[in-house]
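With one protein chain removed, the remaining protein chains of the complex are shown where they sit.
So, chain A:
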Amino acid sequence: MTRTRTLALAAAGVLGLAAVAGTGTLASAAPSASTVVATRQANYKKMGAAMKTLKDELQGSADKDKMVAAARTLAATVRVQNKLFPDGSGPSSGVKTDALPAIWTNRDAFNADMQKAIAEADKLVAIAGSGDKSAIIAQFKATGATCGGCHRQFRADD
């Protein structure tokens, strides 16, 4: 929540500056970068929330429907993320983002991490309703490892 607020503020600040300086280029570039960053961050939050639901369920009542729904959200959301890292949406855009420049200099590795996450999330969907708790936990961990693996390399640890 605080993130979105600072983001909105940052975006407003950039726009304001651009207006004052009267530079049309900044004004037209900033909104699209800020929109795409806001979208991908909101999606990541959705994924984090889905992971948390899975963890809570695995440690608690292990409700099948909730786990399947969370796994589906995760798998559906992670698929669209790759399109949300266009050129010019990194930190140099001036938008507040934790995305590291390495994403754009090492795009193949980033894409590979993305594919790994998609593959593991799909496996999680397949198994989430099975009732086999230890298998679900194992797959949950495998999926979580793909998040952490990419974050270590491509996300600034704030």
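What to note about this one:
Basically, a contact is a pair of C-beta atoms (placed from the backbone, for glycine too) under 8 Å apart; a residue touches a chain by one contact, two chains touch by 3 or more; residues count from 1.
We take it that contacts and distances are computed from a predicted model.
UniProt records the chain missing from this view under the protein name "Cytochrome b561", selected from "Xanthine dehydrogenase, molybdenum binding subunit apoprotein", "ABC transporter permease", "Cysteine desulfurase IscS" or "Cytochrome b561". One of A:A49, A:A62, A:A76 or A:A109 touches the chain omitted from the figure, and that residue is A:A49.
Residues of chain A that touch the chain left out of view are 1-2, 44-45, 47-52, 54-56, 59-60, 144, 147-148, 151, 155.
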